[in-house]
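The complex is shown incomplete by one protein chain, all other protein chains being positioned as in the whole.
So, subunit A:
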Amino acid sequence: MQIAWESFTPFASLAGGMLIGLAASWLLLLNGRIAGISGMLGGLVDRAGDWPLRLAFVLGLLAAPLVWRGLIGPLPVPQLGTPLPLLLLAGVLVGIGTRLAAGCTSGHGVCGLSRLSPRSLLATLSFMGSAALTVFVMRHLLGWN
């Protein structure tokens, strides 16, 4: 295995992760809710009764880049290379899959693993494995990117 040391960002990633953990702790201890993004969005799509709270959380996420620019400065620049048809397919798969599994990277990966849930461990291993396999097929078998 080769490590891409030039792209490794241990401090920013660890600090960013801790912020994510803090946000999940906040929502849990103050609002009593799991900070699962797909669950919050899914409840909005299904018009769940507690939609105001879900909408508030989602709006916070959407507003984060704007507030970052106001408070901190220039935003980190994302690198996007996926062609549109593939991006749309990816979005649909993420939407269906996360609802079927009742959770995504945040709900299962962060919150579920934090509470030592066997269910979330199985989910996390499954999506990490399938995501890594997908990248392997795309990059190393099909030679994309």
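As a convention for this text, a contact is a pair of C-beta atoms (placed from the backbone, for glycine too) under 8 Å apart; a residue touches a chain by one contact, two chains touch by 3 or more; residues count from 1.
Going forward, contacts and distances are computed from a predicted model.
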{"item": "Record-based protein name (UniProt) of the chain missing from this complex, from \"Xanthine dehydrogenase family protein molybdopterin-binding subunit\", \"ABC-type dipeptide transporter\", \"Electron transfer flavoprotein subunit alpha/FixB family protein\" or \"YeeE/YedE family protein\"", "value": "\"YeeE/YedE family protein\""}
{"item": "Absent-chain interface as seen on subunit A, which is shown", "value": "1-4, 7-10, 12-35, 37-38, 41-42, 45-46, 52-54, 56-68, 75-82, 84, 86-102, 104-106, 108-120, 122-124, 126-136, 138-140, 145"}
